[in-house]
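Excluded from the complex is one protein chain; the other protein chains are retained at their positions.
Chain naming follows the written order as A and B, and within any one chain the residues start at number 1.
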Amino acid sequence: MTSQLSFAAVNGIVLGMAVFLVAAGLTLVFGILKIFNFAHGAFFMIGAYVTHAVTGQEPSSLPLFMFAALVAAMAMGALGILTDAVVLRRLDGVPRDYTLIATFAILLLCDGAAKIVFGQDIYTVYPPPVLDQTLNVGIVVSYYSLFIVLCGIVLFLLLDFGLNHLWFGKLVQAVARDPWMADVIGLRVQSIKLISVGASFALAGLAGGLLVANQSLSLNLGHSYLLLAFNSVIVGGLGSIRGAFIAAIIFGLFESFNSVLLPSMPGTISYAVLIAVILWKPDGLFPERA
Amino acid sequence: MSFLAASQIRKKYGDFEALKGVDLTVEKAQAFAIIGPNGAGKTTLFRVLTGETPADGGSVAFDGRDVNALPAHQRVRMGFGRTFQVARIFGELSILTNVIVAVEARRSQTGEPKAAWWDWRPSAEIRDEARAILESVGLQSRVDEHASQLSHGDKKRLEFAITLAGRPRLLMLDEPTAGMSIADRRKTAQLLQKLKAEQITIVMTEHDMDIIFDIADRLMVLNYGEVVSVGDPEAVRQDETVKRVYLGRGAGHA
Partner (left out) sequence: MTSYKAFSMLVLAIAFAALTLAPFIVNQGLLFLIGLAMLQALFALSWNLMFSYAGLGSFGHAMFYGVGAYAVAAIIFHGLPIPFLAGVLLATLLGAISAFVIGSIVLRRATGIQLAVLTLALSQLALLLVSYTNFLGRDDGLSGLARPRINLGAFVLDLTSQTAFYYFILAACALGAAALLWLVSGPIGRRMLAVRIDSERAAFLGIDVRRQRLIAFTLAGAVAAFAGALAAPWTQIVSTDSMSWLTSAQPMLATLLGGAGSFWGPVIGAFALTMVNYATRTFAGLSELMVGGILLAVVMLAPSGIAGFTQSVARTAAQWTKRRENIQ
């Protein structure tokens, strides 16, 4: 039992990091545009397809795999900039329920386009050979899982450091807090928004690329991650990177222990957690200061 | 027991103390004005009295009853009526419907006769009442227009109408003449005089000193969340502290 529980704990952290990779871009775009982007999952899914297109079924090396994920990130970033210019920035002043529905419409567009372009077949991508091994330290962990955890931590540190200490990060925060004021003091609000939205979408593509291995790549890819990512962003306090990071780990652990302790009903506990947290703290655990 | 009595009201926003223990008593049929520089805590005090914001300390009693725990809509049912600094009306509805909603809301609470349950239209009685109220504020000729098309001053009048439809015993008016033309201000002052004559108690914040000296029986000066002075308007006007903190600096309209 102990080994089963420690196995569940490790799995939970791996899942949590994977969820954070998806949630990071989602919470970032909310912080800046105050738009909850339902289409995030679609960009994640397309990013995975792009990666598959670059690497094929068996990526020959880790650098190639990373390169493919970067290509996916860049492609999605470009798509994000386009989306912002064509749609998102025009939603200023539109009632919030309508902006939610607008991003839902983008989700439909992406789904339809993906069906046409990628077809309905199911593909598989293996991790690159270096990562396709396992480590045995009492429990068995795959190198690929460790790689995901590493990616999650690095991404978190980069974002946290970048937003709080780098010049551009501070600009982004200023625009997120008070776009009007930022405009008054001469910041180029639209360009800053454009770049950060591009970055958020790029993160979706990157996540798709990094997480594609060991999964069946289909149009439904990411549905499971996506709902957990939504939940993490809400529970973490909309727009907060640290909140999303912690909430993602919490959800990862709950989800993982759920499958060990309540195997007949997988997936139910995280929803119970989400519902409890929203009722207890509607603004999440780490709300951004208004 | 005063009609409206608040004691030791405290309210903090983060580290900022908006109200530092404010006492206030208003007698029945009195007009009570609260003045003070911007940021003095007038609006916060208003929000606490009406039940929109809970206070961090102190208590509010209305008509001999402790209303601390009552949300806004229940205070309204006891006889509160309220207007906002920037008039809030139902812009998508017609002017008449705005008032009908208010009349229906009151009737459903007081158990006054309504239309037959199956009839979706407001009864003739309700329509007549709504029209009469609109007439009292001078909007009778435009009942079918969309409320959003009204001018700023007319919106304030419509807001008055829907507030009066609740037959309040206590009117809480947040800057009733803010942003109005001089002619509109005069009309509002007349309306307030008429309501006073009908024994309705009025609590208001206001910037226009002419209106205040015209209407108010008592005047309270608030500064930095504290009561600086309270009493007969003339006496308050002579108060040295008041002159220093408020009247002294706004020279023009004071």
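Quick note on the criterion: a contact is a pair of C-beta atoms (placed from the backbone, for glycine too) under 8 Å apart; a residue touches a chain by one contact, two chains touch by 3 or more.
In this text the structure is predicted, and so the values were computed from the model without any measurement.
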Residue among B:K20, B:R77, B:R127 or B:R186 that touches the chain left out of view: B:R77
Which is it among B:A40, B:I89, B:I133 or B:L219 that touches the chain not included here? B:I89
Considering the complete complex, of B:G41, B:P122 or B:G153, the missing chain is touched by B:P122
Determine and list the chain A residues touching the chain excluded from the picture. 36, 87, 90-91, 94, 96-102, 104-116, 120, 227, 230-231, 234, 238, 264-268, 271-272, 274-275, 278-279, 282
On chain B, where is the contact patch with the chain that was removed from view? 50, 52, 71-73, 76-77, 80-82, 84, 88-93, 97, 100-102, 104-106, 108-109, 114-115, 119-122, 162-163, 165-166
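Note that in this section only the chains that are shown with their structure count from here on.
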Counting in whole Å, what is the centre-to-centre distance of chain A and chain B, each centre being its mean C-alpha position? 49
